[in-house]
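Only one protein chain is missing from this complex, and each of the others stays in its spot.
The block that comes next holds chain A.
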Amino acid sequence: MNENLFASFAAPSMMGLPIVVLIVMFPSILFPTPSRLINNRLISIQQWLIQLTSKQMLAIHNQKGRTWALMLMSLILFIGSTNLLGLLPHSFTPTTQLSMNLGMAIPLWAGTVITGLRYKTKASLAHFLPQGTPLPLIPMLVVIETISLFIQPMALAVRLTANITAGHLLIHLIGGATLALINISATTAFITFIILILLTILEFAVALIQAYVFTLLVSLYLHDNT
């Protein structure tokens, strides 16, 4: 039971070869490229969803920020689809790996910071000191703001990893508990099963919400720097 609990988080391999790259690339198959002016239902629904999301997410951005539209949309689609596919039984979820999430968070965050330093150097540096700070507090606040800047990518990655990993672990545990309770007490097993169903519904929501939160925060960091 203990070994099985964490086995789903191990990097998968087939005949000794790592297949994690194939698993990471798999969600792209679910988003076919539109090839006609009027496409089939799947592509039309996907286009509608992407348009809805991009309109809402890019509303706050100026022209400079909107050059990141493709990046932000790809990010939310990738994380959302990967998280949802991870809810299938016996599947591997790449977003449970901290290495993967750091690999997404650090370059995106660094990109926003470098964009800000390059195009709006004064405003970008002045951002570390809130307007109207009393004189004695200035050095402390600058240090605190600098530390909070460097924590941003860590928080982005760890938030996604922890939420998805915790959800999957809970599903494993409660599913195991339901199976164990069937022979002991059918009523308790039934209640645990109801909890499992509710938890699964919650995990569907968490999968989409975490994708949205990750992308929204990257979008906000970009907005601060453009």
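Rule of thumb we're sticking to: contacts are C-beta pairs under 8 Å (C-beta built on N, C-alpha and C of every residue); 3 or more make two chains touch, one makes a residue touch a chain; residues count from 1.
The rule is short, and it goes like this: contacts and distances are computed from a predicted model.
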item: Choices "Isopenicillin N epimerase component-like protein", "tRNA uridine(34) 5-carboxymethylaminomethyl synthesis enzyme isoform A", "ATP synthase membrane subunit DAPIT" or "V-type proton ATPase 16 kDa proteolipid subunit c" - which one is the UniProt name of the chain not shown; value: "ATP synthase membrane subunit DAPIT"
item: Contact residue for the chain not shown (choose from A:4, A:131 or A:183); value: A:131
item: Touch criterion as defined above, residue of A:5, A:22, A:45 or A:123 at the omitted chain; value: A:123
item: Selected from A:143, A:186, A:201 or A:220 as touching the chain missing from the view; value: A:143
item: Where the missing chain touches chain A, by residue; value: 122-123, 125-126, 128-135, 138-139, 142-143, 146
